[in-house]
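Handing you a structure now.
Complex shown without one protein chain; remaining protein chains in place.
Right, chain A next:
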Amino acid sequence: MIKKDLSVDFLGVHFENPFLLSSSPVDNCYEMCAKAFDEGWGGVVFKTIGPKHFVVDEVSPRFDELTKEGTPFVGFKNMEQIAEHSLEENLHDLKQLKENYPNKIVIASIMGTNEQDWEELAQLVTEAKADMIEMNLSCPQMTSHEMGSDVGTNPELVKKYCAAVKRGSDLPMMAKMTPNITDMIPAAKASLAGGAEGIATINTVKSISNIDLDKRVALPIVNGKSSISGFSGKAVKPIALRFIQQLRVAAGLEQLPISGIGGIETWQDAAEFILLGATTLQVTTSVMQYGYRIVEDMKNGLMHYMEDQGVDHLSELIGSANKNIVPAEDLDRDYKVYPKIDWDKCIGCGRCYVSCFDGAHQAITWDPKTRRPSVDTSKCVGCHLCNLVCPVGAITTGEKVMKPGRKGNAEDKQVESVRLTHF
């Protein structure tokens, strides 16, 4: 089996690998974290610990999923708040984890309602020997408006509470940001101004996943009613990647240390977050669906990827894709590329024809006798919808041409990519 060094340094702390359980029910107690460590996770962000006076009282049931065709868990909706275990139990577990797993990283996630709470919690988890603190400024379904994403969308409060945590502890600290905001940069900058050394993102996205059509209530149904609450899993990955990219290219935030979260399930997802600038990676939903064992393939696959890319340290990859994501106005709009259809691979389903007619530019002509499509270049705009719907990968990028009146050599334009489903 391949062996590669997956270790990373993040906020001055050394991680044997970048894979962490994100704060959630997957790391609720000692036994869970211990099992996860045994199965290869590099660290945990322990389930968010709140102040003693805030009583957590959860609903039942509390989850729902978005499906598409036969695929479960395309996205996952939860209505959970923070740790249900007592403060004492949680502090005890943190301490014991660090004692029994000195080489694994234990990060305490905390959440207060006021400056005093934040400061006290920071102090307590420091005494419990946590390696790092994550401030949960982002849970979208708290029963108190003084907590969670209502705080995280308010830069002033963010800065104040970060400073409070810094007063209570000298541990390295990251602020966990909510995606329920148009622009994350002000909140991120406010947290850095308050003393945070890095950013963790994203927490869940406010959502309604499904409606029971007879009862006319959203799911899950809690005694006849439901609420808007956080969405996670594969479906939120694009949202997470977008925020991370925006943070990493914002003026003044270059090289910002980021712990990436949102829909990570495979080594490919992990590599995407790393290429956009995440140093550590946090996971919940895919662990809830499949268990801790998924880390085996994430680690092994990432090692093979490093080998293929010829790198010995993940640090060589972090953020290396940021520069290739530019504002829409800076993209090359001088050429187009036509699809190329391989008639030997084509099985004659006609899906490209349907999609091009109904969803694009009526540029595919269909021969009903031979059941083969052809591209009419006088109509084709080069959008490549056909490529995405073809079930056998028969459609690839073909001839490249300059738009009328534009200068340049079409052959030099780089558009090829091996689609994940067809490699």
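The rule is short, and it goes like this: contacts are C-beta pairs under 8 Å (C-beta built on N, C-alpha and C of every residue); 3 or more make two chains touch, one makes a residue touch a chain; residues count from 1.
Just so it is clear, contacts and distances are computed from a predicted model.
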{"item": "Chain excluded from display, named as in UniProt, from \"Phosphate transport system permease protein PstA\", \"ATP-binding cassette domain-containing protein\", \"Ferritin\" or \"dihydrouracil dehydrogenase (NAD(+))\"", "value": "\"dihydrouracil dehydrogenase (NAD(+))\""}
{"item": "Residue in contact with the excluded chain [from A:W41, A:W118 or A:W267]", "value": "A:W267"}
{"item": "Residue, one of A:Q96, A:N300, A:S320 or A:S355, that touches the chain absent here", "value": "A:N300"}
{"item": "Touching residues (missing chain, whole complex) on chain A", "value": "1-2, 70-71, 265-268, 290-291, 293-294, 296-298, 300-301, 304, 391-393, 420-423"}
